[in-house]
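Here it is: the structure, laid out below.
All protein chains but one are shown at their positions in the complex.
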Amino acid sequence: MLAIKNIECVRGERRLFSDLSFEAASHTLLEVRGPNGSGKTSLLRNLCGLLPPAAGIIEWRGNNIHMFADEYRSELAFLGHLSGVKDELTASENLRMSSVAAGLGASPDQIHAALVHFGLRDFRDSLCKALSQGQRRRVALARLCLSAARSLWILDEPFTALDAAALVVIKDLLESHLETGGTVVLTTHQEVAIAARVTRRVDLGQ
Amino acid sequence: MTINWFRYSSPASFYPIAGALIPWFFSGAALLTIAGLYISFFIAPTDAQQGEAYRIIFIHVPAAWMSMFIYVVMAAWAGIGLAFNTRLSSMAASALAPTGAMMTFIALWTGSLWGKPMWGTWWVWDARLTSELILLFLYFGFMSLQAAIDDPRRADKAGAVIALVGVINVPIIYFSVKWWNTLHQGASVSLTRSPTMANTMLIGMLVMALAFWMYSIAVMLMRLRSIILERERNSDWVKTLKKQPS
Partner (left out) sequence: MNSPRLMDALWTVGTRDLLAALRHRADLLTTLVFFAIVASLFPLGVGSDTALLRLMGPGVVWVAALLASMLALTRLFASDYGDGTLEQLALSPHPLTLLVLAKTGAHWLASGLPLVIIAPLLGLQFDLNADAQLVLLASLLLGTPTLSLIGAVGAALTLGVRGGGALLSLLVLPLYVPVLIFGAGAVEASAAGLDAGAHLSLLGALLLVALVFAPWATAVSVRIAVE
């Protein structure tokens, strides 16, 4: 369970939010909402441990995520604004290398299946600089197929630049992860209905 | 007995303390400078080999000492700020850097002034002067890095890393420059290893070093107060401070 206790976030001179507390257990979808500049991305970076909050603590399974950083990271899958897809590598190289670097097992079969799942069968050996924005996003999202064992998924705007077909794929992926006991935290500007046992919303910028 | 050190480590409570301390350090610096200059100009004997020109060591040597000492203290404060996330110590490191750079510059300038009558050239690639020059570059690196980063927290942390890397390197640089110097048989401008070094000379240098020390603390506290005000300008206590007539 992810527990956020009275955290505060300051970027530069601006206090984005303060005294923010919430929890997300397994089977929970947590949607972070708010206008541009309200601190959604900063909150997500707080949650995944990239950005230490100015005050307050974040706990995962009762442990402070900064004290037990390695354990936390081995249960976490994060997808940020930036896809982490390298132009010079092919789609399958990208997926394999980013998964192995993230400590995920990635057999050739799994890589192939994940790319096929996201409709990239014909592009798996194309250099990513030749791919469209949406296709690169799919390469990045395909890593989630290999991250089923990671309980906590934190996704910053996962639906941007995706077409209807890819939206269905990612929606199914998120729903099955939630159904098998995972936790998903995401921000989005699109209304995508995702079925979950528990859906919570955090509104920033009020 | 437990003392709550953290009470004084918050910028808001340190600000008035620093204000109260500054006059004391400034008066200490002034008194010690007068005493030190009196010793160096009227009591210390004329050097048999170097004549009156040697008297610049009363500025040069304390400045060189302070330049190195301040770098180590700055790195220590920055390191504490990085490790324990204490904002005040990071601010203290930033407040020390310009003073350290100034001391380094004074040491270089007086060294060069001294070199002209002694060696007939403004600059010799002597081990000490060269190390001081590199130290000046290290100070510039620290200050430029902090100046280039907008977010103060990130600037503090990045500055701390470069200061710590620098402090590990300073002895290595000094040693390597010395080695290089002996190999190339460069001019050795040893200001302190004069055989006729009298006790009064040493006392003069020590008094001047203390004066520089007091001055550095006073200036550091003044700069620290400005940094605190700048960073905390949106906080409540600074706003109430503004309303009070000082």
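Order of writing sets the labels: A and B. Residues in every chain begin at 1.
To be clear about the criterion, a contact is a pair of C-beta atoms (placed from the backbone, for glycine too) under 8 Å apart; a residue touches a chain by one contact, two chains touch by 3 or more.
Values in this document were obtained by computation on a predicted structure and should not be read as measured data.
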Visible chains that the absent chain touches, using the contact criterion stated earlier
A, B
Out of B:Ala12, B:Ala35, B:Leu113 or B:Ile173, point to the residue that touches the absent chain in the complete complex.
B:Ile173
Contacting the left-out chain in the complete assembly, out of B:Ile22, B:Ala158 or B:Val207:
B:Ala158
Of A:Lys86, A:His112, A:Lys171 or A:Arg200, which one is in contact with the hidden chain?
A:Lys86
Which of A:Met1, A:Ala25 or A:Leu51 touches the chain that is not shown?
A:Leu51
Go through subunit A and note every residue touching the omitted chain.
45, 48-52, 70-71, 73-74, 76, 78, 80-89, 93, 96-98, 100-103, 105, 127
Write the list of subunit B residues that the hidden chain touches.
82, 134, 137-138, 140-141, 144-145, 148-149, 154, 157-158, 161-162, 164-166, 168-169, 172-173, 175-177, 179-180, 183
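Assume only the chains that are shown with their structure count from here on.
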Here the gap between subunit A and subunit B, centre to centre from mean Cα coordinates and rounded to Å, is 48
Touching subunit A in the complex: which residues of subunit B?
85, 150-153, 234
Can you name the residues of subunit A that touch subunit B in the complex?
10-13, 52
